[in-house]
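Written out below as structure tokens is the structure these notes cover.
A protein chain is absent from this complex, but the other protein chains hold their places.
Here is chain A:
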Amino acid sequence: MMLEHILVLSAYLFSIGIYGLITSQNMVRALMCLELILNAVNINFVTFSDFFDSRQLKGNIFSIFVIAIAAAEVAIGSAIVSSIYRTRKSTRINQSTLLNK
């Protein structure tokens, strides 16, 4: 009974993350929705590995790598947002439509 509840939960978080990533004007909010997406994927992997692979937990091992990559991407994303804010003084995404303003 718990398996499908957690799977639907992770699918819902994934959808909310994609929705927020696509339709957000703020760069920080888009990066935070990306973290939501990675979290939903982690829940999915870990749940499947817990129910079907209790001896080796390969999904759990993969979720460790996803966490590491998410942390690295947060560092680089924050650095990029800082650099963009320093030159343009605003964090709206729809201002970055031209290549060289």
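The rule is short, and it goes like this: a residue touches a chain if its C-beta (ideal position, glycine included) is under 8 Å from a C-beta of that chain, and two chains touch if they have at least 3 such contacts; residues count from 1.
Operating definition for what follows: contacts and distances are computed from a predicted model.
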Checklist outcome for this item: In UniProt, out of "Autophagy-related protein 101", "Prolactin", "NADH-ubiquinone oxidoreductase chain 6" or "Transporter", the chain dropped from the view is recorded as "NADH-ubiquinone oxidoreductase chain 6"
Item to check | Chain not shown, touching residues in chain A | outcome: 1-9, 11-13, 15-17, 19-20, 22-26, 28-29, 31-33, 35-36, 39, 42-43, 46-47, 50-51, 54-58, 60-61, 63-65, 67-76, 78-83, 85-86, 90-92, 94
